[in-house]
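The other protein chains are all here in position, but one chain of the complex has been omitted.
The block that comes next holds chain A.
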Amino acid sequence: MIDTEQLFDRQAVTQLSQSQQEPDWLLQRRLNALEQAGRLNLPKLEKTRIDRWNFTNFEPVRQEKAVASTDEMPEDIRRFISAEDEDSVFVQKNSSPVFRRLAESLESKGVIFTDLATAAREHEELVKKYFMTDAIRSDEHKLAALHAALFSGGLFLYVPKNVSVDVPFQVLFWAGGNGVGTFPHLLVVAETGSEFNVVANFVSDRESDAVINGAVEVFVGDNARVRIASLHTQGEGTTEVAYRRTVTGRDADLEWIVGDLNFGRTISDNTVHMKGTGGNARIKSITVGSGELRSNITSTVRHWGARTESDITARGVMKDQAQSILNGITKIEKGAKQANGVQAEKVLMLSREARGDANPILLIDENDVQAGHAASVGRIDPIQMFYLMSRGLSRREAERLIIFGFVGPVLDTIPFESLRERISGIIERKLG
């Protein structure tokens, strides 16, 4: 096992914390996590070996200069966000938040939209309560511990009770340059009865070899409604770890949209803990693999509260030599009476060398529940191709229609048109 204490020593972590003027309790958490990183193992993934993946060889801190306007960012990064007057936007490049704007109308309503170090100073109680305590914990495995020790920048989004926001919050974590490691962290707290949308992008250059160890924590309060999209487009040489955890309250409504559109190695784990009674969670996931992509994508819903309902829909399209494992886990805990959890995973393979695997898993510890699952792995039906081509469509166009038809049940229900178009555009480019 690699000795992370040597790679990233206490002094480096302390320096990082001090450079961001963090309170002492946060430094102590980092140091504690660093010690855990040294002794914990890598997470165990279903059907994917990750022991040779690069999780530790990188430069952990790379500071970047702030920009006054998003216009100063390169075009291919800027197109991930829109920066109109009413938009609230946060951009982090490598270790540094470089741009932040919160719509004025929201500031006065008590919305917090700031980097984690600032939040830890100015809203200590909130950050202490929610940051890596309940949703994701540093003692889960080595990668979580490394994240807790080395995170930098990060965004804290807090929406107070009964505040509802129409315009989606936009978040962009951008890894630029070679040899860099980044630790994006997004912490979202939706208080009782609040309602809003978040679109988070995790991007790097096509040639990037970055190690991205990211975490998203979302707390959806009682009766709150949150839609959150997490869109990943990391370059060919990258390794991305993305742990996302959500905890839902009573009668909360949650919609997750996950676009795993990376080119490199990917661990994507999206888990929802439905703790409150009632509540509805829908998880929609699309992955398109090309080139040498290796990915393990897991969507989990754990029903703790009675009468909770969940629906996982996942679609994977694999071309070239890409390999992807899609896991869906619906767990109904003892006491979650009248819970209802359904899931469907489908994989479409476009080449002989591509590999896809769909694993639906239902774990039920309560009698009075409903659950269902479906899974399929297949190739494009030559008879369907014949049918479409017999109407004059080229092979390429026919394939494109079938593929978009395949991902349609997820893509078409994405609530923001701009996001839908962006994902379509990325899929289009990937299918080349």
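Assume contacts are C-beta pairs under 8 Å (C-beta built on N, C-alpha and C of every residue); 3 or more make two chains touch, one makes a residue touch a chain; residues count from 1.
Operating definition for what follows: contacts and distances are computed from a predicted model.
When the listed names "Iron-regulated ABC transporter ATPase subunit SufC", "Hydrogenase", "Integral membrane protein" or "Acyl carrier protein" are checked against UniProt, the chain not shown comes out as "Iron-regulated ABC transporter ATPase subunit SufC".
Checked against the full complex, the candidates A:362, A:401 or A:431 give a single residue touching the omitted chain, namely A:401. Here the missing chain is touched by one residue of A:31, A:45, A:393 or A:431, and it is A:393.
Across the interface with the omitted chain, chain A contributes residues 381-384, 386-395, 397-398, 401-402, 404-409, 412.
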